[in-house]
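With one protein chain withheld, the remaining protein chains of the complex are depicted in position.
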Amino acid sequence: MSEGNHGNQGKLSKERPPQEGGSRRRFIGLATAGALAVSGGALGLMAAVFFKPRVTYGPPPKFRVGKPASFTSGSEIAYQKQAVLVRREGNRFAAISTKCTHLGCTVNATDIGFLCPCHGSTYDRRGSNVSGPAPSPLLWFQLSLAPNGDLVVDKDKKVDPGTYLEIQA
Amino acid sequence: MQNLPHVDETRGKSILHRIWYSIFRSTPLPATALDRSQAVANNFFLHIHSAKVGERTLRFKTTLGLGLMTFFTFIILVVTGILLMFYYVPTPEQAYDRMLDLRSAVFFGSFLRNLHRWSAHAMVLLALLHMMRVFLTGSHKAPREFNWVLGVVLLLLTLFMSFTGYLLPWDQLAYWAIVVGTAIAGYAPFVGDEVRFIMLGDTQVGSEALLRFYVLHVAVLPAVLVLLIGWHFWRIRKDGGLARPREALAASAAASIPVPVPVPEPKDGDEPRNKDEPKDGDEPKDGDEDGGDGSKEKK
Amino acid sequence: MQIRIAIIVIALVLVGVVAAIGLRTTSEQWHGYQQRYYKLAAQRTDNPAVKKAVRSAKLEIKQDIVKDFGKLRVDRCRTCHTAIDDPNFKTDSQPLRTHSAMHPHPFNEFGCTICHEGNGRGLTTADAHGTSHFWPEPLLVKPYIESSCVRCHSAPYPKGTPHLQRGERLFVQYTCVGCHTIQNVSRGKLGAELTDVGNRLKLKTIHAKIIDPKADVALSIMPTFTMPEVDRIDLVVYLKSRRGRAIIEDPISYRRHNKKWLATAAPEIPVNQTAGQNAFDRRGCLSCHKVAGTDGKLAPELTWLGRLRRADYVAEHLRDPRGHTPGSSMPTFYMSRSEREAIALYGQSLQQVSVPSQPAEQYKLLCVRCHGAKGDGKGLIAHNLVPRPRIFTNDRFFNWLPEQRAHTAIREGIAGTAMPPFKSILSMDQAKALFAHVRSEFIRKARPIRKSKRVIEPAPYGYSSAASSRGKGVFLKRCYGCHGRLGDGRGPNAPAMVPRPRNLRNHGFFARLTDARLYESIKYGIVGTGMPPWDMLTRNQRWDLIYFVRLLSKTGPAVKKGGQ
Partner (left out) sequence: MSKIETPDFERLPVNPDKTYGLMCVVPTRTEAVTIETEKQVLSWPEGLLRYLLVFLALFVVLSIISLVFNAPLEEPANALHPPNPAKAPWYFLGLQEMVSYSAFWGGVGIPTLLVLLAIAAPYLESKPGGEGVWFHSCRSAANWTFLTIMGTLGVLTLIGTLFRGKNWDFILPW
């Protein structure tokens, strides 16, 4: 298609047009481009952050599980909806994910650790993967204490396995 | 492959060069008249535009830039509209709450909604002013009659677009404007009640109407608008660019209606024929009042 | 070159505008509150675990999503009110203040807006508190917050709701029950239904509608009650609490309850004076009427009711006030026959009146409440009476009116209107003296109107339905503009007329009127009113009209014969 008109193109002047104030023009051009890039970039950045929701409507990642005293020592309470297990050992508390690291099934807590019903992965009590296809240990989430004394699980914050929150109850 | 110029030019050059020329087919900052013409002609968005325009066409007084501005508001509306769609749910239960969310919880949401809303008003206003400009400069007359008709249709679509968008926040303003608006449609002779029923999908304004207006607003009407805007622009070239005063034209035969003339002998300073528009003759002097869809390619 | 300079200028402006947009977008009101809270909370707590948690907390929107109570609530109130569950902020000012401990509703289960209303999704003060003109549920503050308890706690209302409980009593006290229906509470049919008024109207609107019912709806028939502001506030609390079915009530038991309530008969009471007086007090009659020192300032004085009306009149009036006296503002209360009779009996005991000897004093005592101190018909309660009291300053009318008819009106009253018969209070001479006083005081121009000789052509034929339907034809041609198509005195011209055209359906009034007077009024008109002399009608047409009026007012032979 583009060849049809080659005929005339040779006639166009190939010289650069005479520049009036070349360096000034270049400066203005650069400054304009800079200003536009800055504003465009800023708008683009804000539009990008726009996509990240600041609130969600599903189960909140940060939730309260009640007063520490409501957990008896040695108890393990599973929160099905949030797929988290809260364990109390003495005065130490931990929140362990019950989501299998293999393909996301909910694991069952047992005396000796966690068992995944889907593909038979097993974890020990600390959540380390022992056998089966699970590639990594279960996640541990950060536990903290709200000002009114409630325990708060924050699924957005992961902690190293074995990290307990110690509360002088 | 044929030995296209850029292929030759970029042979042995860096990969960046090659990528650039594979996309744009012209130099990044064209400085010569030839390169500049090429930049326009070889670009998907710009090629609808002629490589050269009359000086008069670019003068502000000629058009007041109104058509161009109408088009730009449309671009702004498309961009902000697409962004807003990410947080909007067209159901009566959620629509209003989503507006509240845009106002509070969504980062940048408030500004985008404001911009969308005010741009919509601006587009209607600018389209009306553009129409007045065209009429008052006699630019709707032959041979540009059909483009005027396209323009009228575009104006109606713009109004309808704005009207369908009006319902989406599902607030009192929206709800009653639609109730009244569709009731007016119900007065159309013979088919009024049917038209109203089909518009609303129900006997009264409710979830069906919201869904229908939403689909019209975000899919059907924009698609039709884009198509017609493209046609509108293309017609500007086809009709010989902006209307010019007769005094400015040669007194000879070729006044405003395309007439066959003998192929003139090429002279110095002749323009390259635009590749897509071989019929345009040797001198594409059709200015382009609205063909600015290339702005995004500009810088 | 100019164009390039223009572009760079506008590009620089754009940078500024984008900076402003960025600033506006990234700076939010709640950031400051949360920062201050975290700082103070870390200082105030002794618990190291809490201290650590607070120190590492980051700015975030905190929201509670509650689905359990009716509609979905998304409450982001804790974003600013971060300290509501922190016991260390009891004495701080809002927004960082501990929530009062009185309520046993955990906010993460109940949310905030279920009690406080406001816009839970808002994140600025104006937005969240719903102070904008457009938000239907602005934040509820004390004492109005009591109204929210009723969302779940139906009667008997929980502790800590004194305003609500008082408001419920006031709703009866001010006879609101007479006009307004609230399902399972009241059965009034004159006013708007208020079963879910709390969902429909803002506090401000309810408040304004009680202060001045005509402010919003110009033709509202609701009277303006005089009540202290404390009463009004409690009434508003009560009305705001009316939200239809409570959340805890399931639809089936609600309907069952409602059906049972609808079928409940009005309570019977013993027909004696004491029971009548109790009912009279309980029903709030004095919120409109006046008895001795207590005055509702809306309805006629009943201090000497027993001297004016007989018990059967009162009982009948109570049964159907608007049927009995057309246009009466008094609503029909849901009462048993025995209660009506007991109240009527109590009414007979209201005899106390000491008539002063001076006509001027008599006028003050007996007439001012309706006819006004200046005789201009603008007495205290005049605007609640239909038809309105006569305007004594209308000298044309009173110069035309035969003196003797005025005396009769005072002595016998005017049936079908609020004008009572004073014959047991005023003797004929007193009545004459009183009217003489009225004449000298208000009827300035003693300019007798020349009366032509009145000729009352006798009826050429008696009543027949054909005659009355011919009369209807004449009526619809000549009379409907003032008297209205239905003959109820509400024609299109009526609002501008003083006095208003007569309601031709007023049975009581027309039952007393002779055909001859009707004929005279039609033929010669009534001077000083909008009724012109209808000279152009023929005798037969006039009689047809009379028969039609008899039909309308159900005072004709047709009714007696059991016709139409």
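Letters A, B and C mark the chains in the order given here, with residues in each chain numbered from 1 onward.
Here, a residue touches a chain if its C-beta (ideal position, glycine included) is under 8 Å from a C-beta of that chain, and two chains touch if they have at least 3 such contacts.
Because the structure is predicted, anything quoted here is derived from the model rather than measured.
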Candidates B:Y21, B:Y87, B:Y166 or B:F213 - the one touching the absent chain: B:Y166
Hidden partner interface residues of chain C, rising order: 3-4, 6-7, 10-11, 13-14, 17-18, 20-21, 24, 134-136, 200
Chain B, residues in touch with the chain not shown (by the definition above): 2-3, 5, 8, 30, 33-34, 36-37, 39-40, 46, 49-58, 61-62, 65, 68-69, 72-73, 76, 92, 96, 99-100, 103, 110-111, 113-119, 121-122, 124-125, 128, 132, 135-142, 144-145, 148-149, 152, 156, 159, 162-163, 166, 169-177, 179-181, 183-185, 187-189, 192, 204-205, 240-246, 248-250, 252, 254-256, 258-264, 266, 271, 278-283, 285-286, 288, 292, 294-295, 298-299
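Note that in this section only the chains that are shown with their structure count from here on.
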Topology of the chain contact graph, where touching chains are joined (line, ring, star, complete, other): complete
Chain at maximum distance from chain B, centres defined as averaged CA atoms: C
Per-residue overlap in chain B, given as positions that touch at least 2 other chains: 101, 105, 107-108, 111
Junction residues of chain A - those touching two or more other chains: 32, 36, 46, 54-55
Chain B to chain C touching residues, read off their complex: 93, 97, 100-101, 103-105, 107-108, 110-111, 171-172
Contact set on chain C toward chain A in their complex: 1, 4-5, 7-8, 11-12, 14-15, 17-19, 21-22, 25, 41, 45, 47, 49-50, 52-54, 56, 60-61, 63, 65, 74, 76, 83, 85-88, 108
Complex contact set, residues of chain B against chain A: 2, 4, 31-34, 37, 42, 83, 86, 101, 105-109, 111-112, 266, 268-276, 278, 282, 299
